[in-house]
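Before I ask anything, let me first share the structure, which is written out below as structure tokens.
In this view, the complex is presented without one of its protein chains, the others remaining in place.
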Amino acid sequence: MNAHLLIQAVVLGLLAGGVYALMASGLTLIFGVMRVVNVAHAAMILTAAYVSWVLFTTFGLDPIASILVVMPAFFVGGALGQRFVLRHLGDRDMTLTVLVSFGIAIILEGLQGSIWSSNFQAINTSYAQSSFAIGDVYVPLVRLIAAGAALVVLGGLFLLLTRSNLGRAIRATTQDPRTAALVGVNVEQVTIIAFAIGVSVAAAGGPLLGVLFSFYPATQWLWIGKLLAIVVLGGMGSLRGTFVAAMILGLAEQIAAVYLPLDWAPLVFLMVLFGVLIVRPQGLFGSVARESL
Amino acid sequence: MNMRKQFPIVALALFLVLPVFVHEGFYLDLLLFTFMYAAMSVGWDIMGGYAGYVSLGTVGFFGLGSYAAGLLVVHAGIPVFVSAPFIGILTGILGAGLGWVSLRVRGTSFVIVTLTFASVAQFLMLNLRGITAGSSGLLLPLLNLPADQVILPFYYSMLALLVAAILVSLAIRRSKFGLGLIAIREEEGKADGSGVNTSLYKILAFAISVSFAGAAGAIHAQYLNTITPDSEFELVITLTVIIMALVGGRGTVWGPVLGAFIIQPLSVYLIYLAPSGIAGQLHLVGLGVILVLVVMFLPNGIIPTWDAWRNARRRPPKVDVPGTTLPEVAS
Partner (left out) sequence: MTAAPTAAAEVEAAARDSSTSLAVAGITKSFGGIQALTDASLSVTKGTITALIGPNGSGKTTMFNCITGFYQPEQGQIYVSGVPIVGKRPSDIVHLGLMRTFQVTRIFRRMTVLENMIVPIRQLTFRSLFTAAIKGHEQERAESLLEFFGILKLRDQPAGSLSFGQQKLLELAAALMADPEIVMLDEPAGGLNPVMIEKVADHVKELNARGVTFLIIEHNMGFVMNLCDPIIVMHRGTVIAQGSPGAVRDDPIVLDAYLGD
């Protein structure tokens, strides 16, 4: 066992984990307030990636900088979508919301393919190829920057949720909407805003995905599988859990890549997903599925 | 009421003799795919409509069934028409296994597992190159039939699959098992508290539900002759199956069938209309939009909505039971 390879894998894994955590945090947030799996989450991330790609190739806007563009744009889009579409479904049936989410994922995939073709895309910035070395370990610059950007956004999200009134309201709604309403939280509004935040944070992950990985519309299904594995491992609705799980899975993926052929890395996520569901469905930090009577 | 019972039998008779009069491959192909999707949709509805648990993994079972049948043909010479029923059963067993993982708790595990399962299945077929020849595809030998007849076994086997699916769905709908499934959809906790072992019921329903997808995949493999992970695991297949059940009416036996006969021609027409380069992509958009619109504006589907509308017009007189003088609960 090559210690050098292992250390390299750990470094890469942690860096990847940070980006994964960002991509998955919106998903867990949305589930927390709406109790619905946003099947379209990866599609939204990819849409942001495509937008970032357009901005890069047309205006030369650095993808990291484009985060500042896509986040507000998707926030507004998410808020409107919740307000006018999703809100009306939640009353009836969780399954209907999942179906709409599925439909939106498909629509986004089709639009991406129509507008930008279904060929591989990637955002190749000037620093995409450079890396620096710490001792024996190579750290690709772009991964470091991406992880840094991810941590900044995650940090902002964390502060929002723990220090602000809105954050308190969101956490209360996640725990128990009825009790939250009793203490004066406007659950409807909070849900709209939380969903918009979730979508916006997902959008932040788009440009990062674009610089780190090549993508095409149908990759959303591989991505949603990874993100779901993260969220389930961490515990649906728990941001802390998502972060920890993302790190664990990022590490596991890189370490597995040392021993397995590269193609098989996604299988790690899926095995973890199934394992968690069998052994401990609530994940690391989730509470036991609330008995609803 | 008689109309409703006779119509399917007449239709079946018509479909049985149709190939005698209609020889154009286009129409037989269209019908064959309609039968196939209808069968899968009826199967989907057993889980998604009766029990209310929406599966997003249909194509995973379809594709695995396809590859299983393809491999049996290539390596063991077993024709798909023989292996299809057994593949259906094996698919059911696989579904039971997945159900065991995801259905013992309530909630979202099921959606997550079915969605990721389809991805895993495709991934495996793509990467187990030694067995499946990966993305270059698996080549099945052609059937030994004259060109104008070669479509017939597929036409009739898909029709048979549809009939089987309908019969199973009817049997379930009328049985205590089916009533239990509907109870699960209505109030799962109460169902459990009424003695319905909800885990067992759900797992069984899912196993039955996916077996039709597996069998359909098996026949499909031979029909295409060359199967690839892309062709057999297209997500649009899951999407189509779901839309058909929703449009026609979730939770009914005939709803998915009606939905198939509406959506399949529409879907083919959409592809025909779209500019060729991006036909596939626009097809996705079109179907996605249809799904969203149906869920938002016609969530119950055509048949239940029609029934409700008809029943509203001849509402039965309210029955008064002495002693219960509190106001009626709104239905």
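In order of appearance the chains are A and B, and numbering begins at 1 in each one.
Here is the rule we use: a contact is a pair of C-beta atoms (placed from the backbone, for glycine too) under 8 Å apart; a residue touches a chain by one contact, two chains touch by 3 or more.
As the structure is a prediction and not an experimental result, all values here were calculated from the model.
Residue in contact with the omitted chain (choice from B:13, B:131, B:145 or B:171): B:171. For the options B:151, B:191 or B:287, the residue in contact with the chain missing from this view is B:191.
When the whole complex is considered, the residue among B:179, B:224, B:268 or B:298 that touches the unshown chain is B:179.
Touch with the hidden chain on the side of subunit B covers residues 171, 174-180, 182-183, 186-187, 189-200, 316, 319, 321-329, 331.
Just so it is clear, only the chains that are shown with their structure count from here on.
With centres defined as mean CA coordinates, subunit B is found 31 Å away from subunit A. Those residues of subunit A that touch subunit B in the complex are listed here as 31, 35-37, 39, 85, 88-89, 92-93, 95-96, 98-100, 102-107, 109-114, 117-118, 217-218, 221-222, 224-225, 228-229, 232, 236, 263-264, 266-267, 270, 273-274, 277-278, 281, 289, 291-293. Note for the complex: subunit B touches subunit A at residues 48, 52-54, 56, 101-102, 105-109, 111-113, 115-116, 118-120, 123, 127, 189, 235-236, 239, 242, 246, 278, 280-289, 291-292, 295-296, 299.
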